[in-house]
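For reference, the structure is listed below as structure tokens.
Excluded from the complex is one protein chain; the other protein chains are retained at their positions.
Chain naming follows the written order as A and B, and within any one chain the residues start at number 1.
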Amino acid sequence: MAATTTPVRPHEGRLAGRAFAYWMANYRRVWRGTIISGFLGPLFFLVAMGFGLGALVDDGGLGGTGYVEFIAPGLLAAQAMQTAVGESTFPVMGALKWHRQYHAMLATPLGIADLVLGHVAFVTMRVAITSVAFAVVAVALGAIASWWVLAAVFAAVLTGLAFTTPVFAFAARQDNDSGFNVLFRFIVMPMFLFSGTFFPVSQLPALLEAIARVTPLWHGVELCRGLVLETATVAGSLGHAGYLLLWAAGGLWLAFASFRKRLVT
Amino acid sequence: MVGAHRLTKRFGEFTAVDAIDVEVRRGEAFGFLGPNGAGKSSTMRMIGCVSPPTEGSLRILGLDPATDGPAIRARLGVVPQRDTLDEELTVRENILVYGRYFGLSRAQVNAKADELLEFAQLGERAGSVVEPLSGGMKRRLTIARSLVNDPELLLLDEPTTGLDPQARHVLWDRLFRLKRSGVTLVLTTHYMDEAEQLCDRLVVMDGGRIVAEGSPRELIALHSTREVLELRFAADDHAPYAAKLTGLADRVEVLPDRLLLYTDDGDATAAAVHGRGLAPLSVLARRSTLEDVFLHLTGRTLVD
Partner (left out) sequence: MSAVNAIARALPIPAGAGLARALVERNARAFRHGWVTLVSGVFEPMFYLFSLGVGLGALIGDVDAGGGRMVEYAAYVAPAMMAAAAMNGAVYDSTFNLFFKLKYARLYDSVLATPLGPRDVAVGEITWALLRGLLYSTAFLVVAAAAGMVSSWWAVLALPAASLIGLAFAAVGMSVTTYLRSWQDFDYIQLALMPMFLFSATFYPLSTYDESIRWLVQATPLYHGVAMIRDLMLGDVAWGILAHVAYLAVMGLVGLVFAARRIERLLLR
């Protein structure tokens, strides 16, 4: 197995910009639809959950924070996760199997690291765009009131990255979409619903709470929430960020190995 | 089996099939020969009752496709140009499920599936999914599938396009057997060797019209000479050489890479060419084929 040695040759990766440029050129044809849903999605979600549902929620359970202020940073991180996973599943399988862009790239001077890094960079940019859009909507609605929102956007992008690279590694090992269904329904969806986005994880039974605290999303949510509510400590924030970085780096290493195994045989 | 009179298909301004008359008799193999875009597939779709004619009359198995579509399709077998196998199912399930579309009972399709897998030489792959099969295997499966309802009339749209020579011969063998067992075959092709091998009668189509009709032998006798002499010269343009050959053959065709001389005796004509002091790079005397018929009728080659 390729993963037993280092999966990337030393000089590889310098040409990632070219792979990134390819995905950008592709994106330029379809960006309109994604911008509309990028703004309207958060708007609908914040209004319905924050204001509509929030009217029913007893703020006492949230330590005095209003529900919309509680949920906005949670949704920011959760949306970053969803964008990252969405962009790292079918598009990766498509480029491997259906449209075979990766094969085309490998026939040029680009190497495995170039095409992984280039595509990951593109996904990260997509996450950044949706995160900025979310932040703009949340500030406009008054759901986020702190200038720390700028840092929270970076935190959301980092959260996305912690999902992008492991999912790349996973997607490169799939032959059909049934694995994605399991990923969406048994990993992404439960994380979205139980990792502190909608209610504090302390509401969960002890075992589930322990599991929730290990998920990267919980760390992303806590990081974003601590920043925009200005309750974060330096040590705590660095801890969350470091944990997310660990996932991103480990995922990247696995992604290199998966891609090499799939494409270079 | 099939009777078409002034049959026409238009898509907006474009006329794909232009008032053709066709008569197919029971038990024969009938071919539509022509290049891509000649209107063969549009004609086949109309005969398959999945495309209503724009004008003209069409009767299939004595019935009218406009009102009896399902009843006609129940007695047809269709092999489309592109394989439309169900990739979510296994080889065997493709036949089972297709049989159920015809309203056959489970017992019937189970028995039929074994027989057809045998016929298509796919018995060993019965439980495999469709995707990894080779092109030839997929084509055989498509044909096997089309036979599940014991059709009286089998429509084959370019049955061997894209297959390697060996796979083509296996398919031709299967089609011969079907014909012997009494199935009427209607097929389209742009390979003249296929048309010569398989068809009792054929029509040559070009630009939506029928330009000739008859058995392969009749067509060659009528529109070509017995033999053809092919000459290649060491030049980019063969036209000047044609001028030097006047009178040596019934007709001379100039192609980009060679000259075709239509004559009843190829060797004698070759001797005459040398007699005029010309020294071609290569000389080939062969029998006329449908390709020559097509070239004569339309001024174009069939496959390019």
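A few comments on the model shown:
By definition in this document, contacts are C-beta pairs under 8 Å (C-beta built on N, C-alpha and C of every residue); 3 or more make two chains touch, one makes a residue touch a chain.
A quick note: this is a predicted structure, and the numbers were derived from the prediction, not measured.
Residue in contact with the omitted chain (choice from B:D86, B:D114, B:D150 or B:D264): B:D86. Screening B:G48, B:G136 or B:P159 for touch with the missing chain picks out B:G48. Remark: the omitted chain is touched by one listed residue; of A:G52, A:P109 or A:G242 this is A:G52. For chain A, the residues touching the chain absent from view are 30, 33-34, 36-37, 40-41, 44-45, 47-49, 52-53, 55-58, 61-62, 176-178, 181-182, 185-186, 189-190, 193-194, 198-199, 203-204. As for the chain not pictured, it touches chain B at residues 11, 48, 50-52, 69-71, 73-74, 76, 78, 80, 82, 84-89, 93, 96-98, 100-103, 129, 146, 149.
Methods note: only the chains that are shown with their structure count from here on.
As a whole-number value, the distance joining the C-alpha centres of chain A and chain B reads 54 Å.
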